[in-house]
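Apart from one protein chain that is not included, each protein chain of the complex appears where it belongs.
Think of it as A and B in the order they're written, each chain with its own count starting at 1.
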Amino acid sequence: MADPMKIRAQMKGDVCEIRVLMSHPMETGQRKDADGKTVPAHFIQNLTVALNGKTVVSGQTAGSVSRNPVFGFKVKGAKAGDKVAVSWVDNKGDKRTDETTVA
Amino acid sequence: MRKLRIIGAACTAAALAATGMAFAQSDGVDHAKADAEFAKFRAEMEDSNPAELFEMKGEELWKAKRGPKNVSLAESCDMGLGIGKLDGAYVKMPRYFADADKVMDAERRIVWCMTEKQGFSFDEIAKRPFASGNYTPDITSLVTFVAGHSRNMKFAVPIKDPKVKEAWEIGKEIAAYRAGPYDFSCNTCHGSDGKRIRMQNLPNLAKPEGAIKGVFGWPGYRMTGGVMLTSQWRMNDCFRQQRFPEPKYASDTVTYLLTYMTATANGQLYKGPGIKR
Partner (left out) sequence: MTKKLILAVAAIPCLGLALPAFADASASAKAIETIKRDFKPRGQADLDRLAEDFVQALCNRTANNPSPENAKRIEADQLAKVKYPADGKLMGDWKKGESLAQSGRGFTWTDNPGLPVGGNCYNCHQISPKEVAFGTVGPSLLQYGKLRGNSPEIQKYTYVKIFNAKAYNACSDMPRFGHVDALKPEQIKDLVALLLDPESPVNK
C-alpha cells in the first residue's frame, strides 16, 4: 500500500491554502533501469480535493509530474475546522485518501 | 592491489625557466544574481520539502517494534541525550558514546542501535545503505526523522570532549590527505574560498561559514532523481569524485570528517532536513 500523504491546510485571510505532499514513484514509462529494461509506467492519474465531503478540486495528472510530487491549491469558502480530504488514483488502480483539518 | 608504485630514484637536475605570465581573470557571468535566484527557488521548495514524507516514514519506523529482538528504537536507542530524547540530539552529534566506545554521527549511531538493540545484521544494512531510484533504505528515513527533531536549533557538537576533539583533528587531516590518480584531497576542492567546479559552488570547509554550507542541508531531498540522501552518502560521493576507493559504510573515516565539518560549524543554525537541486 502507498505511504500516507502529508497535507497542510491553512486559512490566509478568506482563502484556504492547501499544500499536499505525495509519496509516489511517478514513473513515466520511458525510463530504463541499470539493465536497460524499460521501467513500467506508474503514475497518479486522478486527483481530488474535497472540503467537508464536497469535491472542490478534480484533476488529471500524468507521467510528466516529478516523483514525490507537491501540489498547492487555494480554496475559497472554507473555514477553520473544516475537513480537507485529498485522494489520488494511479494507473495501476492503487489509491490513497488522507485527511486533515483546516487550521 | 599489491603492486608497488615504481618510485624513481634518479634525480635529474634539469633547470627550468618558468614562464611567469599573469593569467587573465575575467568571467562575464553574474553569479551573485544566479545564486540569489537559486536561493529564492530553494526557499519556495523548502516550504513543501518532500523530506517531510521521509520524516513521517522514519517516525513510524522509530516507534515500531522491529528486528529479531522485537524492540523499538524509541524504547532502546540513546542518541546522546538519553533514551527517547530526540529534541536537539542531531545538532549535538557526532559525539562520543561510551557504550560503543566510539565517536558516532547520527546515522552511525542509529545503525548501531539497529544492530545492538534490535538485532539487525550490520552487513545487511551496509549492503544497500543509500537511496536510489524508488528505493529508500529504512536508515535514511530514520536519520531524517531524528534530524527533524533539531529543526531551527544551533549546531553544538561537544568539541570539548577529548574523544570528539581527537576525531575532529583526525578528520581535519583526512580532509588534507592527497592520493589517488589525480592527487586529490577533500581540500583540493573544499579548502579555499570562492571556488567552483563548473557552476557548483564549493564551500571552504576550514571556515565556519563554509562548514555550515557543508552540513546544514543534510539529510537532504535531491530533486534530481527524487531521492532522500544523508551526509553519510554525501561523504561517500565525495570520495567517488576524489577518485578514491569506497569508504566503508558507517566507518571512522566518515564520522571523523563529519566531526571536522559539523564542529567547525558549531553555533550556527540547522534548519532541518534540506532540499537539493
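One rule holds for everything that comes next: a residue touches a chain if its C-beta (ideal position, glycine included) is under 8 Å from a C-beta of that chain, and two chains touch if they have at least 3 such contacts.
Fair warning: this is a prediction, and the values are worked out from it, not measured in the lab.
> For the chain omitted from this view, which of the shown chains does it touch?
B
> Can you say which of B:R42, B:K102, B:K195 or B:R222 touches the chain missing from this structure?
B:K195
> Out of B:F145, B:F216 or B:Y256, which residue would touch the omitted chain in the full complex?
Checking each option in B:F145, B:F216 or B:Y256, the one touching the absent chain turns out to be B:Y256.
> Footprint of the hidden chain on subunit B, which residues?
1-5, 7-14, 16, 18-19, 21-29, 166, 169-170, 172-174, 176-184, 188-189, 194-200, 202, 239-241, 243-248, 251-254, 256
Basically, only the chains that are shown with their structure count from here on.
> Distance from the CA centroid of subunit A to that of subunit B, rounded to the nearest Å?
Distance between chain centres: 32 Å.
> Any idea which subunit B residues touch subunit A in the complex?
Interface residues on subunit B, with respect to subunit A: 47-48, 50, 52-53, 56-57, 133-134, 221, 223, 225-226.
> Could you please specify the touching residues of subunit A with respect to subunit B in the complex?
3-4, 6, 19, 21-23, 25-27, 33, 66-68, 70, 72
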